[in-house]
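With one protein chain removed, the remaining protein chains of the complex are shown where they sit.
Chain naming follows the written order as A, B and C, and within any one chain the residues start at number 1.
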Amino acid sequence: MIRVQSDPIDVVAVLEAVEGPEQGAVVSFLGRVRDHTGEQDVTHLDYEAYGEMAERELQRLVDEAREQHGAERVAVVHRTGRLEVGDIAVAIAVASGHRPAAFEACRWLIDTLKERVPIWKKEWFADGGHWVSDRP
Amino acid sequence: MIRVQSDPIDVVAVLEAVEGPEQGAVVSFLGRVRDHTGEQDVTHLDYEAYGEMAERELQRLVDEAREQHGAERVAVVHRTGRLEVGDIAVAIAVASGHRPAAFEACRWLIDTLKERVPIWKKEWFADGGHWVSDRP
Amino acid sequence: MRVLLFAGLAEAVGHREVDFDFGSAVGGDVAGEATVDELVARLREVFPALAGHVFRVAVDQRYVRGDEPVTADAEVALIPPVSGGRS
Partner (left out) sequence: MRVLLFAGLAEAVGHREVDFDFGSAVGGDVAGEATVDELVARLREVFPALAGHVFRVAVDQRYVRGDEPVTADAEVALIPPVSGGRS
């Protein structure tokens, strides 16, 4: 399961997508919208994606997680559009035979997703919004 | 949420238990019953707990995860009794402001749980069972 | 004194719980006197099936060191190695 979508993320479906009788360890990451960034209150976020490339890049990441980081089954879903505080922006689940590989692959996936997958986040405060990538 | 129980684990409840507006990162670990150990097919497992101490020890672990490993909200549920292949034996969810702490605390919790919490696993094969701790 | 046994230890000894008269076993009032190591040594004499088994000891649901005291009204548990780190 690899998706970039505007619909809410179904976490149960993400976890079920990696179920398998040989995989004893499932590690998942959920990224939720926080109510603040630094000292500032966040009112909501907008996520913009280069959708078709984002899904292709996610597929490349998943292939790499399988080939080089010990992931056996992987699901990644990223949401786009307007998200409110508490909404899930990204969900990753990795299943492996044993837990070290599952932890390492899940961590690698979210770190690399945030470097490589063309999805941008605009944070909105009471006094306006800014693209997070605008700030050094 | 800290529980040692014979009922199936409700993963959604575990994840919801750590939701909070300040926690942008949720890392979870699920331990499922594999269909094999090494070369041998596993038919099922039995988990036995020193229940009251197990819950107390889990509480100590959760306190330590909060004080020393950056966890902000934690849920841990371990199942006991007979489990079939695919069943979830243990579920841990950790929510923190940012993901490094959530990953590190979740990993520390499952590693330490498996060293310290008095719960034992008996693996059953076609030709009999053995306590996993019996083997060096 | 309640002594609880679990998993492979319970199967080896044939009991999950024993009521162990540690006071008379060490010859009198042990309050504040006997240590966990002394209790374990006495249990190994009374239950030879413990031979070859390693375990930690919990008193009143907390792991204790061998040099800590144990009183006759304690709940003692022998804790064999727990389920391990492989999955």
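To be clear about the criterion, a contact is a pair of C-beta atoms (placed from the backbone, for glycine too) under 8 Å apart; a residue touches a chain by one contact, two chains touch by 3 or more.
Keep in mind that this is a model prediction, so the values were computed, not measured.
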In the full complex, subunit A touches the hidden chain through residues 31-32, 34, 37, 47-48, 50, 52-53, 56-57, 89, 111, 114-122, 131-134
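Rule of thumb we're sticking to: only the chains that are shown with their structure count from here on.
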Note, CA centroid farthest from subunit C's centroid sits on chain A
Separation of the C-alpha centres, subunit B versus subunit C, in whole Å, is 26
Subunit A and subunit C have mean C-alpha positions lying a whole-number Å distance apart equal to 49
Residues in subunit B with touches to at least two other chains are numbered 31-32, 34
Residue numbers in subunit C touching two or more further chains are 86-87
